[in-house]
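The structure that follows is given in the form of structure tokens.
Only one protein chain is missing; all other protein chains are in place.
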Amino acid sequence: MAKRIDVKDLNVYYGDFRAVEGVTMGIDARSVTAFIGPSGCGKSTFLRTLNRMHEVLPIGRVDGEVLLDGADLYDKNVDPVAVRRTIGMVFQRPNPFPTMSIFDNVAAGLRLNGMKKKSELQDVVERALQGANLWKEVKDRLDKPGAGLSGGQQQRLCIARAIAVRPQVLLMDEPCSALDPISTLAIEDLISELKNDYTIVIVTHNMQQAARVSDRTAFFNIAGTGAPGKLIEVDQTATMFSSPREQATEDYISGRFG
Amino acid sequence: MATTTSTPRVPDAPPGPEGLKQGLSRGPDRAFKMLAGGSSAVVVALVVIVGVYLISKAWPSLAANGASFLTSREWSVADPDALRFGIAPLLWVTVISSVVAMAIAVPVAIGVALYLTHYAPPRVAKPFAYLVDLLAAVPSIVFGLWGARVLMPYVQPFQDALKSAFGWFPLFAPTAVQAGTIFLASIVLAIMILPIITALSREVFRQTPVGHMEAALALGATRWEMIRTAVLPFGRPGVVSAAMLGLGRALGETIAVTIILSTTTGAFSWSLFFGGETFASKIANAASEFDSPSKTGAYIAAGLVLFLLTFAVNAIARVIIDRRKGFTE
């Protein structure tokens, strides 16, 4: 069961520096929301606050509310580890665990969270790999190192690893920026399928990609170096790309800047 | 590409909002962090113990010392009521033997490390890199034994040639010492620290980002230019720390120097072809005669100076590394 996220007046800091200011937005369940904007506008930083990965950095700090179906992720009693179990993440560069086989990579999240039963694991791994459209390609070499796959396969392996722990939301931080066009297409296909089961948030530099895969698009911008990034507007993707409300959005989308 | 299965991929009931509040991970997390922090505390305590004990044992002897500790060449510590000891010759022999060893070893080590990483074909590089690593582990007493028993006769003619050619220069002045000279000790020290400096430098050179090297080559650089523009700048802090580690070892090396160096009596000489004692060999030579606290204190005071010396070397290395980091990152 996918869940919706509501963000209320969120500020994100690196030490004393405010990187993202005053974001308020909703992210629908079972849909794809794309974050676009120029480099340094804080869209990736903001994405990392949605599963409390930002505070992994020693100087990372957040204030505001992130509600997952109404429950505040930044509540004092909330365990960030449990948050990340519920909200998975796929990174810019594929990062399979180098010490583990394909099978172990997919099973890693479950194993490390205490699931030991081999038969159950096998079941989950197969389903996760199928879910990531990778099963057919790797089913005969599950015991081979994950690092031996191609870049696109590695990224799908990372997606399989993320969905194997059955998250409710999947965050993707420029998942295709290190991949070739064919692998990118495979991932995009996969995203459109995954949205049947998951709430997906994707950061992308590629506007065509945002237009192709997302239902809603959020545009972030930055006033200048040193200024915090801000959410300019968020709307249905079709609306954003045809008739945005803000001039800055139109400038960015039409390639006049950024 | 797309699969047609529409089976639900998230069959299990997900944890509700309450699931987020499982504080399960925090207990073990805290315990693990305390284990790591506690180990660090023990390490800090070790250093404090070393410092406190050495100073507390050395202090009474230093206070009772009748000679100038830093400048005197005397060493008579048998009579607790007439302590007279100074470290001037120890300091000289320790520093000059190590510096000469460094001057020999570091250029060679960098050359070998570059050879093994960028020149040698893999089938040569691998076994030799392995050999160098193994040699880094050869005990120093073996080097000392070899230096005194095997190398010495080969070095003597070379020494004599240097003496007759450059004898006018104080460092190469002839002396009465024939066999166990500082010069021989330096050569053996150089050979001893060569593997460790090579092994560490090789590791850093090997980690040079391929992107940097390819960028240089793509600009039309020769192999040497690529090394100069990509490999050496990247590896410099690592090489400096390796060299300093080598220097620290040479300064503190005990048994090899003890075996090789002839202890001297009579007139002092600045020559490399003189004998003498380093801090470490002085202490080692006295190892069986620490019978009175005042005597022991005198040797511990010498040990403290050696400690300060190696510490200064490390501190300099650290400053250099930290400064360089700003440029490489």
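We call the chains A and B, going by the order they appear; numbering starts again at 1 in every chain.
The rule we apply is simple: a contact is a pair of C-beta atoms (placed from the backbone, for glycine too) under 8 Å apart; a residue touches a chain by one contact, two chains touch by 3 or more.
Here is the rule we go by: contacts and distances are computed from a predicted model.
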- Identity of the absent chain, which is to be given by its UniProt protein name, from "Phosphate transport system permease protein PstA", "Xanthine dehydrogenase family protein", "TAT leader-containing periplasmic protein" or "SGNH hydrolase-type esterase domain-containing protein": "Phosphate transport system permease protein PstA"
- Query: Among the options A:R18, A:R85, A:R127 or A:R156, which residue touches the chain absent from this view?
  - Reply: A:R85
- Hey, which of B:L62, B:A88 or B:L145 is the one touching the hidden chain? B:L145
- Note on the structure: It is residues of chain B that touch the chain not shown, namely 25, 28-29, 31-33, 35-40, 42-44, 46-47, 49-50, 53-54, 56-57, 107-112, 114-116, 118-121, 124, 128, 130-143, 145-146, 148, 150-151, 191, 194-195, 198, 220, 222-225, 227, 245, 248, 251-255, 259, 279-280, 283-284, 287-288, 290, 293, 296, 299-300, 303-304, 306-307, 310-311, 313-315, 318
- Task: Tell me where the left-out chain touches chain A, residue by residue.
- Result: 51, 53, 56, 58, 81-86, 88-89, 91, 93, 95-100, 108-109, 112-113, 145, 147, 158, 161-162, 165
